[in-house]
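As you look at this complex, bear in mind that one protein chain is not there, while each of the others sits in place.
To keep things simple, chains are lettered A, B and C as they appear, and every chain counts its residues starting from 1.
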Amino acid sequence: MKSGVVETPKTAQGGRLGSQVFPLLPFFAFTGYFLIWPVLAVTLRSLRGNEGEWTFSNYTPLLHGSYLHAFVTSIKLSLVTSVIGSLLGALFAFVVVRYATGRFSAVLDSISAVFANSGGVPLAFMFIAAFGTEGLVTRVLKTLGWDIYAGHFTIFSFTGVVMVYSFFQIPLMFLVFKPAIGGLRKEWLEASTNLGATQLTYWRRVAIPMLMPSFIGAFFLLFAGGFSAYATARALTVGTVPLVPIIIGTLVDGNVVSDQQNLGDALAVGMIIVAGVAMVGYIWAQKSAAKWRQS
Amino acid sequence: MRKQFIIGVVAAALAAASLVATSSVSTAAGKDFSKCQNLKACGGMDALVKAAQKEGKLNVITLPRDWANYGEAMDLFTKAFGIKITDDNPDGSSAYEIQTVKTAPASKVPDAVDVGITYALDNTNLFTSYKVENWADITADYKDPAGRWYGDYAGVMALSYDTSIPKAPKSFADLKDPSFKNMVAIGGDPSGAQEALMSVFAANLASGGSPDSVQSGVDYFKSLKTSGNFVTALANGQNFLAGAYKVAFSWSFNGPGAVATAAKAGKTVKYVIPSDAVIKGTPYVMAIPFNAPHPAAARLWTEFLFSQNNGKTSMTIGSTKGMTGSKIFSSIMGGQNIWILGGALPITFDAMVAKKTNVTAPEGYGIPKGVKVITPTVAQQDAAKTLLKAQWPAIAGN
Amino acid sequence: MTNAHGRVSSTLELNGVSRFFGQVKALDGLDLKVNPGELVALLGPSGCGKTTALRIVAGLEYSTTGSLTVNGVRYNETPAHQRDMGMVFQSYSLFPNLNVTENIEYGLRARKMAARDRSKRVAEMLTLVELGSKAKAFPHQLSGGQQQRVALARALAIEPTVLLLDEPLSALDAQVRGQIREEIRRIQIDLGITTLFVTHDQEEAMSIADRVGVMNHGKLEQIDTPIELYTNPSSPFVASFVGLANRISGEVSAAGVARILNQTISLTRAVSAFALGTKITAIIRPETLILTSENDPEATRGLIALKSFLGPLTKLGVAVEGSPLIHINIASSDVKHLEIGQHISFKVTASEVMAEHA
Partner (left out) sequence: MKISPFKWILIGASAFLSLLIFVFPLFAAATYSFRGEAGKGRSLANYRWLLEQDGFYPNLFTSLKLAALAGILSLVLMVPTMVFLNLKAQRYKPLVDFLCILPLIIPVVSLAIGAQVAMPEFVQNSEYELVFFFAIIALPYTYRALDTSLQTVPLKTLVEASRSLGASWVATILKVIVPAIRSGILGALFLAFALGIGEFTITSLLHWETFPTWTVGAAQSNILGAIALSVFSFVGAIALLATISLISRRGTKPESLESEDEGVLL
């Protein structure tokens, strides 16, 4: 692709365009039909007024007041939770790969898969049961002399929602990032040590750069997931964390406002646009982190 | 797996096709019940019950069992007529109901919907005309002259509370007392959830505000938040059980159900209609979709819900085998009274009082004497939502 | 000792080095001395302890007992990253995120060498392993052989006191393997660097090493020059592990003499004390068997079951009653007329054979 020293057989990259796309056809057909087609329907509807006329008017409210505020809150929440989730998830992945037995690690995978998919009323309930005013942890800490509700903390706040999100963000990170840590070969650390480098140098110069592309990918996944998750925030609080998908839910599937689906659709398209922008940043970061991997 | 899947698809498609076929046969054989617009035109109660029983099924949608005593209504209906009820997505919304009528495959279309009034107004063309026997008793404000939709029941905003708290609230003003610290909650974001919106209207009225502007209501919550009494927890059964809050603004028509549900989980809950303000909600609206898959059952269900009879309940009813349709119908309690028992205000309540056909409401659900009762109009609700969108985040956020 | 490049070569010595994993003795009292500039290969089957020995030297593994010295200085307690030993691993040990140059200078950076000296050294190393054109390539763009040459360059760049090679060729295909083997030896002699080479491939060990140590069950069975090892194995294990050997059963017929096939042959001194009548398995190299006349009283008759052409030599597999297939190596020119299924007669020409209890 770029350097002349590449020695790999031509067939690997050369091939005609057709032969590259062909094996991907089932994927494109599947996502095209079950994903893009419905999304297009939503996008087209967002460009229509309530009388069916073509208009951009659904998009104008997005740039003001409460809708803009919802976008900001959504981005803030997903950023904070994906930073926490990715760092702690990576830590867990490291500890497990490094110190746990294979069997234990397999069980943790199963737990993580289920946790990563949890949300809504049951999850909200678990955290209230643990950290609510009458929660288990709250009571235990109180007997130990620490009243967590003495100050401003409540589980029904932004901080609380961030805590609850950790419940699925960390396991998600753990699950998708573990293979990357497992892919670090022992020989690299040994070679590094043998060449006179400390562990710190090894992490700085080899391990972290090696893990970076996977980390960025996983981080983006967490960001996107956090951006669109809403059931838990909705089951826990009352507009404390106004998220775009909650508003979309109210507009598209609510009891109160009739005939504002087009605005909901516009919000959905707005989310896709935000994600698209994040995606560009992600691809750029991914590319620069994975220079050494492209042939 | 692929083969199995294809078989599945084919089987499901066949099943659906046969369903469509049988339903058209049943209507073709006898009268076309999807066209008759009142009981007489349908051939009377005996014929209607017979046809409904032949259909054997009723599709309802988004009816929580503990909402407005619908659990009792459904149980009684099934026991009395032997018609199986399928309740699609009991926790769903009005928008979901409309969406389903519009897009669901034929066999899954609901036979009757119970939606917020704006949804009915915006989708009149989805519904068929059918005027129930008690049509005249329905308040004129809340019915379509052509009979495509009409109000069924409403509720008032009550306070529900855990009886273990030191001081029982009697009014909205009471909740400002420091003894309610970390205790008061509402059922959602008021700019998007009906019950929460009505909570703000109620607080507004109690604080001396007019329904044209809910600013006083917003200020009420702001002061509760500042004093630490208001918790931004969502009021629902599970959160209540976990101790997230002790007092909530709740629809009266969910009271008896909620009290029983809480008791099963070991909590004693009481409902009280506040002495300083009563907000009556806009009635929910009943309608029969023109493409209802069980047209006779749909009509029978509607007649049942608007019946003012006082008779057997699902607990007291015996076998109805061999009884004529009209005999069964007149022997069981009607929907209007079932709603009263559920703490709701049925749409024909005033007429029932005049005719003395109403049963006694459970204790504590009566509206205190001398209190002004207000129902916010749709325009007032829209204005309130706009105000709340701007101001609510500052209250709920932190 | 000082070599042509002006570098000083070191002496590596292990005394009574053991490593126990619970009950398992991975290494059991190893004594080994590698002289300056010498290449010693440790040879043995999987699990014999050879890699453990190497890793103990590198500091990647701790010895339970015993001492490790370089030039007489005790190294047991020196952390791995301060040992100045260059190691080449079996495979995949290049840092994939660093290009060839960065890989080679990795150890130099760790030593905080100035940039100019570093690039000079890298250039030297690239020339040494003949990879000047690949300076900027990433590992995945290199063939396996090239990767191992970079690994070697990386290990040598730090001017190690001792070079440690852990099965460096086993992941390569046969053709490249021979080529890299010769290259390693050339560079090793050129630099005069003391080298410990671990392998399970006897041909590789014999062809590259000054001395070969054969290990079994955590112990060094014998250490000697390749020729000595081949011709004078000190134990049946060494005899059968080094080079090809037929295992033929026999019986001790007199003091130090056994009846094997139709012959009576002396046993080597190491096993001459077997009691009369002991059932033995004699270890007989294929090239000590020759074809003979049917009438030779010492001849054994057999049926050719296998014939494989190995260039100058042809290997015959001969089926003899009561014995596994016996391999005989014969000059190819002598066997043109022989075909599979034909009967032949052969005998052992060795004056002495190694044997063990059957």
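In the analysis below, a contact is a pair of C-beta atoms (placed from the backbone, for glycine too) under 8 Å apart; a residue touches a chain by one contact, two chains touch by 3 or more.
Note that the coordinates shown come from a computational prediction; the quantities given were computed from them, not determined experimentally.
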Which one touches the absent chain: A:V161, A:L221 or A:V241?
A:L221
Check the options B:G71, B:G187 or B:G217 and report the residue that touches the missing chain.
B:G71
Note that chain A touches the chain not displayed via residues 8-9, 12-13, 15, 19-21, 23-24, 26-27, 30-31, 34-42, 88, 91-92, 94-95, 97-103, 105-107, 109-111, 113-118, 120-122, 125-127, 129-131, 135-137, 163, 166-167, 170, 172, 175-180, 182-186, 213-214, 217-218, 220-221, 224-225, 227-228, 230-231, 245, 248-249, 252-253, 261, 264-265, 268, 271-272, 275-276, 279, 283, 293-295
Absent-chain interface residues of chain B come out as 1, 5, 8-9, 12-13, 15-16, 64-66, 71, 87-92, 96, 99-100, 103-105, 107-108, 237-238, 241-242, 257, 260-267
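We take it that only the chains that are shown with their structure count from here on.
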Treat each pair of touching chains as one step and give the shortest count from chain A to chain C.
1
So, comparing C-alpha centroids, which chain is the farthest one from chain A?
C
The pair of chains with the most residue-pair contacts is A-B
Chain centroid nearest the full-protein CA centroid
A
Counting only Cα atoms for the centres, state how far chain A is from chain B in Å.
38
Starting from the mean Cα coordinates of chain B and chain C, work out the distance between those two points in Å.
86
Within chain A, the set of residues that touch 2 or more other chains is none
Note which residues of chain A are touching chain B in the complex, please.
65-66, 69, 121-122, 124-125, 128-129, 132-135, 149, 152, 154-158, 234-242, 246-247, 250, 252-259, 261
Touching residues (chain side chain A, partner chain C) in the complex
3, 5-8, 185, 187-188, 190-198, 201, 205-206, 209-210, 292-293, 295
Chain B residues touching chain A - in the complex, by the definition given at the top
92-96, 98-99, 116, 118-119, 121-123, 182, 185-194, 196-197, 231-236, 238-239, 241-244, 381, 385, 389-390, 392-393, 396-398
